[in-house]
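Every protein chain but one is kept in place in this view of the complex.
Order as written gives the chain letters A, B, C, D and E; numbering starts at 1 within each chain.
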Amino acid sequence: MKYIESFREGETVNEIYLVRSKKSDITKTGKPYDKLILTDKTGSVDAMIWDPNSAGIDDFDVLDYISINGVVNNFQGANQLNIKRVRKCGEGEYDPADYLPVSDFDIEEMWTKLIAHVNSVDNPYLKKLLESFFLDEAFAKKFKKSSAAKAVHHGFIGGLLEHTLSVTNMCDYFSKAYPMLNRNLLITVALLHDIGKTRELSDFPQNDYTDEGQLMGHIVIGAHMAMDQMQKIEGFPQKLSGEVTHCILAHHGEYEYGSPKKPALMEAVALHFADNTDAKMETMKEIFSSTNEDGWLGFNRLIDSNIRKTSN
Amino acid sequence: MKYIESFREGETVNEIYLVRSKKSDITKTGKPYDKLILTDKTGSVDAMIWDPNSAGIDDFDVLDYISINGVVNNFQGANQLNIKRVRKCGEGEYDPADYLPVSDFDIEEMWTKLIAHVNSVDNPYLKKLLESFFLDEAFAKKFKKSSAAKAVHHGFIGGLLEHTLSVTNMCDYFSKAYPMLNRNLLITVALLHDIGKTRELSDFPQNDYTDEGQLMGHIVIGAHMAMDQMQKIEGFPQKLSGEVTHCILAHHGEYEYGSPKKPALMEAVALHFADNTDAKMETMKEIFSSTNEDGWLGFNRLIDSNIRKTSN
Amino acid sequence: MKYIESFREGETVNEIYLVRSKKSDITKTGKPYDKLILTDKTGSVDAMIWDPNSAGIDDFDVLDYISINGVVNNFQGANQLNIKRVRKCGEGEYDPADYLPVSDFDIEEMWTKLIAHVNSVDNPYLKKLLESFFLDEAFAKKFKKSSAAKAVHHGFIGGLLEHTLSVTNMCDYFSKAYPMLNRNLLITVALLHDIGKTRELSDFPQNDYTDEGQLMGHIVIGAHMAMDQMQKIEGFPQKLSGEVTHCILAHHGEYEYGSPKKPALMEAVALHFADNTDAKMETMKEIFSSTNEDGWLGFNRLIDSNIRKTSN
Amino acid sequence: MKYIESFREGETVNEIYLVRSKKSDITKTGKPYDKLILTDKTGSVDAMIWDPNSAGIDDFDVLDYISINGVVNNFQGANQLNIKRVRKCGEGEYDPADYLPVSDFDIEEMWTKLIAHVNSVDNPYLKKLLESFFLDEAFAKKFKKSSAAKAVHHGFIGGLLEHTLSVTNMCDYFSKAYPMLNRNLLITVALLHDIGKTRELSDFPQNDYTDEGQLMGHIVIGAHMAMDQMQKIEGFPQKLSGEVTHCILAHHGEYEYGSPKKPALMEAVALHFADNTDAKMETMKEIFSSTNEDGWLGFNRLIDSNIRKTSN
Amino acid sequence: MKYIESFREGETVNEIYLVRSKKSDITKTGKPYDKLILTDKTGSVDAMIWDPNSAGIDDFDVLDYISINGVVNNFQGANQLNIKRVRKCGEGEYDPADYLPVSDFDIEEMWTKLIAHVNSVDNPYLKKLLESFFLDEAFAKKFKKSSAAKAVHHGFIGGLLEHTLSVTNMCDYFSKAYPMLNRNLLITVALLHDIGKTRELSDFPQNDYTDEGQLMGHIVIGAHMAMDQMQKIEGFPQKLSGEVTHCILAHHGEYEYGSPKKPALMEAVALHFADNTDAKMETMKEIFSSTNEDGWLGFNRLIDSNIRKTSN
Partner (left out) sequence: MKYIESFREGETVNEIYLVRSKKSDITKTGKPYDKLILTDKTGSVDAMIWDPNSAGIDDFDVLDYISINGVVNNFQGANQLNIKRVRKCGEGEYDPADYLPVSDFDIEEMWTKLIAHVNSVDNPYLKKLLESFFLDEAFAKKFKKSSAAKAVHHGFIGGLLEHTLSVTNMCDYFSKAYPMLNRNLLITVALLHDIGKTRELSDFPQNDYTDEGQLMGHIVIGAHMAMDQMQKIEGFPQKLSGEVTHCILAHHGEYEYGSPKKPALMEAVALHFADNTDAKMETMKEIFSSTNEDGWLGFNRLIDSNIRKTSN
């Protein structure tokens, strides 16, 4: 397959890509044209159809897979595809895995481990709260598909699950290393801390911020989702309910990262560290896995340093 | 009346005060004593009863009004009252207004103006949302009594109402000066922006952060209250619901002041300015009203400057 | 008219533009060429005349209007015009309004409202101070033409007047909402707060920072202009003079925005809020007015957030 | 002499002090009393006269020297003098040097060196500007008496002169080390950079911020003083005038230290470093000179570090 | 035993304390006196001997244990002991554990676990490096006695060992959770990251910053100690040596916390999180263990939030 990241100016391309967006417009001289964004798992490219009504151009919509013939141009410093012919493809002509990034781990195996954590919680209210989410089929289906980010780390199908499992495993370790931690609370909030991401980000292939995500953010969405469920569980202790909500709200640790409260409980502090550690470890893993360079890779904004792989 | 702010070391005091807290303990030598916090509208003072079982000491509880006889001491640089006699008072012996700070404006008159703003909103969904709060008798009663702060500005009974009305008036002005603003949305969020304070702060005379207030803050509480109501209103447009929530979340304007989102809509920006302007104007008004000093008053943390009254 | 913002690589352009700058140089091979900046109300473009001594190239100077024939190239990612022929135009061939941005409001109507504010001040010293500026013909002429910014908001002819009027209107509202404010002082400093911009920015079409503007900034220039006038008004109270100067100096509110003093008077705080609110409202208005996009518009540096138009 | 810094609770004091402030008030019980601040070169102390109308209490005013008899008490953690008798002193009974801090260097010798710097400037406009200040008798008298700070460094009579001379010397060194510097400009702004302090601070013994100082600060006052003079010098080049003003405005180097402009000219950068270096060197010199402690002295806010004397 | 933290004004105290410092001086009236700091495991108190040459006052030195008789006074808001009699004690009269804070865990058991980590490293150079420290008897003795802080967390004998073990355990967990981590490097730097503290802080009972600690800090001291040893190990790979040093230098994670480099290697990031997590967990554990209060404890500077114990 000809991947988008390998495009070079002047190349002719004959390949199938996924249509991520499509807009119709007219030129200054009044002629219609279509502007697309095509995508595969290596990236995206703008594409122009200057004669959309010609014979060689099939009808198609966003999220269709299309086989195109075109040429790579340079427009204002970026690649742009000039498309000559378009054919809409049917299932079987392409492998979706070429178009959408996905976790390296088996999703069902990760899910099983996650459910084991749910079952390990023995406070009845917290267990009911967890089950209201993770035993709900629609939620589970959505959760498994979600990414944990638009970009940066865990930005792939299953990414939310992979990150949540990793954070919960670490919180489990913390609860053993620091017995003063309330394990039931900590495991609960580890499992729930990013549930708001199921609504903050749209499904693949868009995997982009929803309107709700832009306006509220996954922290507030997730806290609201948890509060809603806790209100429905009879007898849920009020103090405990506040603590669950607080840990979700505070898990980014700093105001400037969108937490409206700083961690005030020991479990909130522990959750913040587990979340942050996993984010940074995964970020570096993704970067180092995607390059053969052994030297310095330049400044990385998330790590806030020039970085390099360790020698071995 | 002998006000607490006028206490001087060595004075004997015979007066009625409100009991804000009471703790019983024993001294190193095993003798029981009571430690109280007494309050009036000018402040609070620690008070000790070294012989709580003596004849002159009536039984009483927190929030009782007691007539005391005692002497003002200096303990570690602060006034402390040594109480010799305590008599519990009945209603009629004291005027509650001497003990609890209250708005200078008439609460019912302000309420009428607030309801007029509610009635001026002509989007049916937003109006229903507002009515679900302001036409609810329990909420209205609570709202009228609430202060807008533990300290700083509007820290008195009716303070939340006074501040909300002032912010809504200013948003009304803004909607005329900047016609691009969506008036219905702006008036709605002006009225709702601080409703979370009814749960963040306990009633007077405590007027202190609740556990929920500490863990979540009034911004998230208020956003959650609004979301809860909007979910119950059939057909409430999803985009509009996100916008209402966003404006409440963003009204502090900066992450470091507890807003998990920065204002992204024109109405959110306008609300933030109205809230901030009213807070600062009221802060200065309260400071300048409480002093006869015409010169520089020293550094004020909220204004972030040395301040003084303007000449006239 | 063919606007500069619509240029696309490869287009041939025949149109009249305003010459904003012109520099003559020689190429590596010793041949003379001219480098111009051409402008219309939609933007600017670099333009090259590779054969300035050829027959088709008229003599012309900066601020002339020239009719050109040329081709749009891409040079290092930006459009550049290669000019083949130049003809200098006479008045009547073009409409200056196509070349210089101007306020949407009628300048004389705004001026009348501004003068009404001047007349509403009843402190004789402050009134004399205002009249020394606004009744001075040369100043008035300059003030009406000035923009309020090089870019960002109110960056058009009449922009300084429009912004000053809007800020003064809002201060008028504040003086009613907060009676403790000294209205005479507040209206005065609202009217004067940005007078330094008449010297910080050069006239259109340049509308660029002057040397004085770079070295001193409009805040200090404006404060100095006011101080100069107040020194000339006999009997001007010294304390009041300091207060006027302070409000001008502090109107940006923060050191990092160029205010050498933080607002210390109630009127200084009010002026800062009025200025900041109007700047942000106008910024968003200008952005939303210039696009048909209903979704998220991306990160805006001044608002410090991704922004979008509100639904209605 | 019994210095104020040596007062201990319970001591009886018979000594002459300078009256820095005096306020008359009445106690809760309606009895008049006076509250003074007495000062000598080692510090200040609050003092109370509980019976101001008694026989032993002479009439006196602020800035009188009075011989007092009193007892040192502790009031809220600070010393307070209870005064029994007051006698107003005549000249000759006391040595003013015991009451006001003064430079270690001879003021006239420093002045001679300063004038030599003035004379070394050979740009006629800059020389005229300098002479308009330093050859003006009233300014010279005021300048020699001024301190360079309320507290921190150079907070003594002659301090402004000492600091200005030291900064000018350093700028002289810089002009040799970096020949690209415009020596005339640099020496001029070194001499003028803090002239605003003659109006920002009142004379000793108050040495406190004036109203003008609070509202405008010495940077803006000084820039205005220089601009005023430059306007009066015929033919003063406009570009040069802007450069002088800029260097004064920018000499604190950072917005947060009250400079409305960051240094943009090489001379402005050099002046900022000379000013800052001299301030920090003098700060440490004053601290280390006033203690016998050879170890760590604790955190110093200005140096932003725990500090200690160097071994030798 | 009568602990120092329980002193109350007016009490008479007869007890044995450790002498932490002793200074001899003379009063204003020329009489000699001694000023001591006495300590036990609950805190310190200033103590005065006003008549050091009287019969009841034994000779003694710093670090002696003395039996004293005295009275608790309040001096400027703090307790101060007025000592009447002093008797120097011999071993056996007191239990050192009452005077010096010590880890709750058994030091030799922790040491055994630490050595197991040393032995688990299978890179021969790193193992030699670790052995050069941990198999060195003098270093081991010093390391076991050291605290990890002057105040804040792990400020007790064995604290450095307890913290180092906890951090190494967590790094061991990380190396399993994130297989891309170089376990040998990570375990090595976990064990070495705080060795500089053996020189930054003096031994108990002082446990205060050494001159070297003030001037260089434990990060640079520790990095230098490691570099010194690596230079002596023949064939130590240069790249690996840089990586070890880097991880030690970067373990505070931020410049403002004294790290001259930000973590650039995955192991440096992991070490920083392990260090920070353990510091915060231990801080909260120490606070919550020392109080019976279940409510909010007020603002904690290290956690940067008001904090409370979690409900259970």
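Worth a mention:
Keep this in mind: contacts are C-beta pairs under 8 Å (C-beta built on N, C-alpha and C of every residue); 3 or more make two chains touch, one makes a residue touch a chain.
Predicted model, so just to flag it, every value in this text is computed and none were measured.
Partners of the chain left out, restricted to shown chains and counted across the full complex, are A, C, D, E. Of C:Pro32, C:Gly56, C:Gly77 or C:Pro124, it is C:Gly77 that touches the chain left out of the display.
In the complete assembly, the contact with the undisplayed chain comes from E:Tyr255, out of E:Tyr3, E:Tyr255 or E:Phe299.
With the whole complex as reference, residues 211-212, 214-217, 219-220, 223-224, 227-228, 238-239, 242-243, 245-246, 249, 254-261, 264-265 of subunit E touch the missing chain. As for the chain not pictured, it touches subunit A at residues 6, 8, 74, 77, 296, 306, 308. Taking the complete complex into account, residues 28, 76-77, 209, 211, 214 of subunit C touch the chain not shown.
Going forward, only the chains that are shown with their structure count from here on.
Between the contact lists of subunit B and subunit D, the overlap consists of C, E.
Chain pair B-C has a twin interface among B-D, A-E or B-E; that twin, with over half of the contact pairs alike by residue number, is A-E.
Once CA atoms are averaged chain by chain and compared with the all-protein CA average, the nearest chain turns out to be B. Between the Cα centres of subunit A and subunit E there is a gap of 43 Å.
The geometric centre of subunit A is 42 Å away from that of subunit B, both derived from CA atoms. Those residues of subunit A in touch with two or more other chains are numbered 211, 214, 239, 243, 261, 264-265. If you draw each protein chain as a dot and join the dots that touch, the picture is not a line, a loop, a star, or fully joined; it has some other shape.
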